[in-house]
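In this view, the complex is presented without one of its protein chains, the others remaining in place.
Lettered A, B and C in written order, each chain numbered from 1.
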Amino acid sequence: MTGNILGERFLVLSFGESHGRCIGAVVDGCPAGLPLSEDDIQHDLDLRRPGLSMVTSERSEEDKVELISGVFNGYTTGAPICALIWNKDVDSKPYEQIRKTPRPGHADLTAFWKYEGYNDWRGGGRFSGRITASFVMAGAIAKKLIHYTLGIEVLAYSIEIGGIKAREVSDDEIRRLRYSNEVRCADLEAAEKMKMKITEEQSKGDSVGGIVECKVFNVPIGLGEPVFSSLESDLSKALFSIPAVKGIEFGIGFEATRLKGSECNDPFSVKEGKIITSSNRAGGILGGISNGMPIVLRLAFKPASSIRKPQKTVHLDTLKEDDLIVPGRHDPCIVPRAVPVVEAVVSCVMADHSIRAGLIPPVIKTRL
Amino acid sequence: MTGNILGERFLVLSFGESHGRCIGAVVDGCPAGLPLSEDDIQHDLDLRRPGLSMVTSERSEEDKVELISGVFNGYTTGAPICALIWNKDVDSKPYEQIRKTPRPGHADLTAFWKYEGYNDWRGGGRFSGRITASFVMAGAIAKKLIHYTLGIEVLAYSIEIGGIKAREVSDDEIRRLRYSNEVRCADLEAAEKMKMKITEEQSKGDSVGGIVECKVFNVPIGLGEPVFSSLESDLSKALFSIPAVKGIEFGIGFEATRLKGSECNDPFSVKEGKIITSSNRAGGILGGISNGMPIVLRLAFKPASSIRKPQKTVHLDTLKEDDLIVPGRHDPCIVPRAVPVVEAVVSCVMADHSIRAGLIPPVIKTRL
Amino acid sequence: MTGNILGERFLVLSFGESHGRCIGAVVDGCPAGLPLSEDDIQHDLDLRRPGLSMVTSERSEEDKVELISGVFNGYTTGAPICALIWNKDVDSKPYEQIRKTPRPGHADLTAFWKYEGYNDWRGGGRFSGRITASFVMAGAIAKKLIHYTLGIEVLAYSIEIGGIKAREVSDDEIRRLRYSNEVRCADLEAAEKMKMKITEEQSKGDSVGGIVECKVFNVPIGLGEPVFSSLESDLSKALFSIPAVKGIEFGIGFEATRLKGSECNDPFSVKEGKIITSSNRAGGILGGISNGMPIVLRLAFKPASSIRKPQKTVHLDTLKEDDLIVPGRHDPCIVPRAVPVVEAVVSCVMADHSIRAGLIPPVIKTRL
Partner (left out) sequence: MTGNILGERFLVLSFGESHGRCIGAVVDGCPAGLPLSEDDIQHDLDLRRPGLSMVTSERSEEDKVELISGVFNGYTTGAPICALIWNKDVDSKPYEQIRKTPRPGHADLTAFWKYEGYNDWRGGGRFSGRITASFVMAGAIAKKLIHYTLGIEVLAYSIEIGGIKAREVSDDEIRRLRYSNEVRCADLEAAEKMKMKITEEQSKGDSVGGIVECKVFNVPIGLGEPVFSSLESDLSKALFSIPAVKGIEFGIGFEATRLKGSECNDPFSVKEGKIITSSNRAGGILGGISNGMPIVLRLAFKPASSIRKPQKTVHLDTLKEDDLIVPGRHDPCIVPRAVPVVEAVVSCVMADHSIRAGLIPPVIKTRL
C-alpha cells in the first residue's frame, strides 16, 4: 500500500496538487445502492472552502465538485467513485519567490529533500492544506453512508483557539451552533473572542493554533480490530494526515495519566436493559473496540506556519541564513477550516470499520 | 489486511493469548543478512518481563524466546521470522470468577460483545498486556536492523508517573539511566518518588498512570509517505496498539496550540554544512516527513484498570449491577513495563519506513 | 485492499465506466524524476483504440489522455498520477434494449446479481473491454519507468487467432512487425489469414478467440517474492483482470506436463562469465523468481461474447427463456486490441516488483 491511500474496505485515494489542475479523491469499496449526488459532497466542501470570511485565506475557489465515476441514476454502483474539483484561482508567483528559502514549520524543506526537488512546490503542492479538500470529498460519501445505514453522526467543533477555551456545551448546541460562526465553535461567546484573537494576531503578521474536539454518536458496539487496527489506531493514523495536527487524545486523554484507576475507570451500569458506562472517560473505546458510548477525541493543531513576521531560514543553494517574510495568501488559523476536515476523516474510518465488522453489506437494500 | 498485522514492508503479525499456549510474533520482510540470535531478543524481553520487582505483577514467566524460523547460521535469511515464548505460570481461576462481571476500564465487555463470547477470556486473552511481548520480540529485530544498517537509536523512558514529573535530563543520562531503576525513569530522584507513589496506591488497592516519552536519534531525512502514511500517522497507529494508551503528541504537541506561529515554528540554520532547525518543537517531523532532527513523542497511559478497590459492574446474565473486586495478579502501574514496548513499536515503524524509503536493501551486504 | 487496485509499491487504481463520463487510472508509488508526458501514454492508448480497422468495434473514440496530477515540469513528482480519457461516442440505446436479457458469455448477469441491479450496465459498465484503457494508461507509465531505469522491454503479440497459428519468428521481427498489421501478429502471412478469418466469422455474426504471447527482455535477476507473491502469481493475477482471458501458461506451460524431468529442466551453462540456462522452458522464472532469461507467457482469449447470431438467454423479470441477437458495436475478436493491454499489465507487475526488490529508488537520479 502506498501513502496516498487510507482504509481497507472503504478505501480512499487522494490525488492532486494545490496549484496543479485539480484536487481529487477516489473512493473504492463504497457499497452499491447508496443515494448520492454532487450536492451531498458540495455541502461539506463549502464548509471548508477558502475565501469565506475574514479569518481564512483570501484565495477564492468555487470548489465545485464533479462526480466522474461510480454513481449511476442517483445511486452508488459499487464501482470506484471519483470526485474532483478543478483549481482555478491559482497564483504561484509568491511560491517562486520563496522557492529556495523554505518556510519554517512547513513541509517545504522535507519535501524538497525527500523528492530531491521534483515535487510540485507551487502552493505547497501535496503538502498544502488544500489537499484536505480530497479528504472532505471522500468523507462526505462516508458520512452519508454511515448515517444512512447505521445512523452514525459525527460532529467536530473548535473548543480552543489562540488560548481561548470554549465552555462545555450540550450535544444539541454543538449540533446546531458549530457551523453558525466563522470559527466553528458552539460556545458563541467564546467564538466571538476567538475570532477577535485570530484577527488580532493576523494583524501582527502572526498566527494561532487551537484544539478541535470530535464526538461520534450512535456508534455500533464492536468496531475496531485488535490489536493493530484498534479504533484508536486507525482514527489516529487517519487524523495525523491532516496538516498541523501534533497531538491526539481519546476520552479524557492526557488527564487520565494523573488519575487513579478508581477515578479513571468508567463504572458499568444498566440503562433501558442495556449495559452502558455511567461516565465516558474512555471516550467510547475500550480495548480498541467501540463500546456504544459516544466516541470523543481531541486534536491539537499548531499555529499556521505561513506568517508575515520575519523568520530565520536558509537559502538552499548558498546555504546562507536568511530572513523570510512569507508572501501569498494564508489562513491565520487553520482550526476553523479543519473542523469539517476532521468530520470527514473520522467518517472515513467509521465507514471502513463498519464494513469490516460486517455491519454494512456490499449492497444496501433499498428500493430502486 | 487484518487487525493483527502492522506495517507494509517490515511486517509484524502478532498471535497468542495471555493464558493460551504461547505468545508469538512473525516478522516478514526483514532483509536477509542481518546477524540475529535469540539473545538479541531475550535482552529486550527481559526488560518487560513480569515478576521482576515490587511494582509489577507477580506472575512469574521466564519468557524465554525461541526463534523457530527465518534465521540460519546466525543471519536472517529473508524468510519470515517466527519468535515464540511459551506461557508457563498460568492461573486462570481468578478469571473464571469474574467471567460474568466485566472489569471496568478493561476490554472484558467489548471483547465479549465483539466475539459473542467466543474470545479466550482467560487472563484477558488477546487484550492482556502480555500480548505486548509479541511487540517486543518483533521490535527487537527491528531495533537491531535499524541500528545495524542506519545507526538509528530509539530511547523510551518514563517522564511522569502518578502525577510525579521527572526533571529534564540529558540524552546521555537517558541512555545510561532509564533502565537502572524499576520505573524506567532517567531522573533517579523522581524515580524513587514514582516507585513510592506506585507502592502507596497499590497498598490502597488502587493504581496509577503516567507518561512515557520516546526519542529517536540518527533518523534519516525523508522517512514518511504523505499523506496517509506520514510518519506521525504510522507511529500513532502502531503506538495506540499498546493497551492503556489514550493520547499521543509529537514535539511540543498540545502545548503548540497555545503558541503563536512565530513562537512555534522552528527556525532553520546551518550546522556543519547541513541545514538543521535550531529548535525542535516539531519533534523531528515536518509535513509528515522526518527532517533529521530527533523524533520526540509522548504517550499518555491511563492508570491500570485491574484494581482491588470495589468497582461497579453489571452481571452479564442477570444484568444486575454488582460490586467487583478484581482478583488475580496485576501491575499497579503499567508504565514501567510499557517503556521497552514503546521502544519496540517505534522501532518497527522506523524499520518499515526505512525499507519503504529504499534505505535498507533486501539483502544487507555483510560478509558471510 | 479493494478490487480495483493492483500492486503494492507501484499501485494502480482503475476507475470509470464504458458509457460513464470517463475512464481513469491513478498510479501511486511511481518514483519521482521520471520524464513523462501525455504523449508517452497517448502512443500506447492509440494502439488499443477502437474504430481503427475493420476487425475492431466501430465505436469511435479519440481517447485523448489528460494527465491531471502527479507530473510537473515534465517529470513525475512522486505524487499520485491521475490519467483520464473522456467518453465521447456513447450510444447506450442497444444496452437498454437488452437490459433484461443478459448476454451469454458476458458479465451482464453476474454483475446484475452481485450489485443487485445498481451497477452501471450501459455498455457493460465496469465489465466492458473499454476499462482496459485504464490498464493501458497505467501500463504506459510503468513501461516507461522500467525501460528508462532498467532497460526492461515488454513485447506482446498474437500467435493464434481463430485457429490460425503464426509460425515462430525472431525477437527482432516481433519487435518490428507486431504492430504493423491490424491483428498484431509478427508473422505477416498468418496475420493476413487471421484477418480474413475474423472478417469471415464476423460476416456470419460470430466471433473468434486466440492466443497472445508476451516476452519480457532484460529482466533483472531476483524479481518475485516467494511464496505468495511469486512473479508467476502476480503476473497471472494481473492478467486475469483482462476480460476474456481463460488461461495462462509460463514457458512451455501445459506442454511440460507430458515431458520427463530430464527433458523439461533447463540445463545451466556459462555465457560471457554469467550463468544462464541453455534452454528456456521455464519461461524465465524458477521458484517464482526471475532468473535473467526472457520471461515468456501465453494467454488464452475466448471468442468475443457479443455476437449477432441468436443465442439462448432468460428474461430477468419473467424468467422466460428467450432468443437474443446482441445489438450494438462489438469487436469480432478482442485479441488484436488485447495485445497492447497485455504489454501494459505485464509492465505494471514488472514495475511493482522492480521497486519491491529495491532496484528502482524512490527518486530517479537524473538532472533537472
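Methods note: a residue touches a chain if its C-beta (ideal position, glycine included) is under 8 Å from a C-beta of that chain, and two chains touch if they have at least 3 such contacts.
Bear in mind the structure is a predicted one, so any value in this text is a computation, not a measurement.
Here the chain not displayed is in touch, across the complete complex, with A, B, C.
For the options C:Arg21, C:Arg99 or C:Lys114, the residue in contact with the chain missing from this view is C:Lys114. For the chain missing from the display, the contacting residue among C:Gly123, C:Gly139, C:Pro243 or C:Pro362 is C:Pro243, taking the whole complex into account.
When the missing chain is restored to the complex, the residue among C:Lys93, C:Arg167 or C:Arg258 that touches it is C:Arg258.
Residue positions on subunit C in contact with the hidden chain: 1-6, 8, 12, 14, 102-107, 109-111, 113-114, 126-127, 131, 160, 162-163, 201, 205-211, 221-222, 224-230, 232-234, 236-238, 240-241, 243, 245-254, 256-270, 273, 275, 277-278, 282-283, 286-291, 300-307, 309, 311-314, 316, 319-321, in rising order.
Within subunit B, the residues in touch with the undisplayed chain are 1-5, 8-9, 11, 13-17, 20-22, 24, 26, 28-29, 32-33, 68-70, 72, 75-82, 84, 114-120, 122, 125-126, 362-363, 365, 368. Along subunit A, the points of touch with the absent chain fall at residues 1, 8-9, 356-358, 361-362.
Basically, only the chains that are shown with their structure count from here on.
Copies subunit B and subunit C of the same sequence differ by a rotation of 180 degrees once their CA atoms are superposed, given in steps of 5.
Chains A-B form the pair with the most C-beta pairs in contact. Interface subunit A/subunit B: over half of the residue numbers present appear on both copies, so the contact uses mostly the same residues. The chain with its Cα centre farthest from the Cα centre of subunit B is C. Per-chain Cα centroids separate subunit A from subunit C by 38 Å.
Subunit C has its Cα centroid 46 Å from the Cα centroid of subunit B.
Each chain gets a centre from the mean of its Cα atoms; for subunit A and subunit B, those two points are 27 Å apart.
Within subunit A, the positions touching two or more other chains are listed as 1-5, 8, 14, 114, 126.
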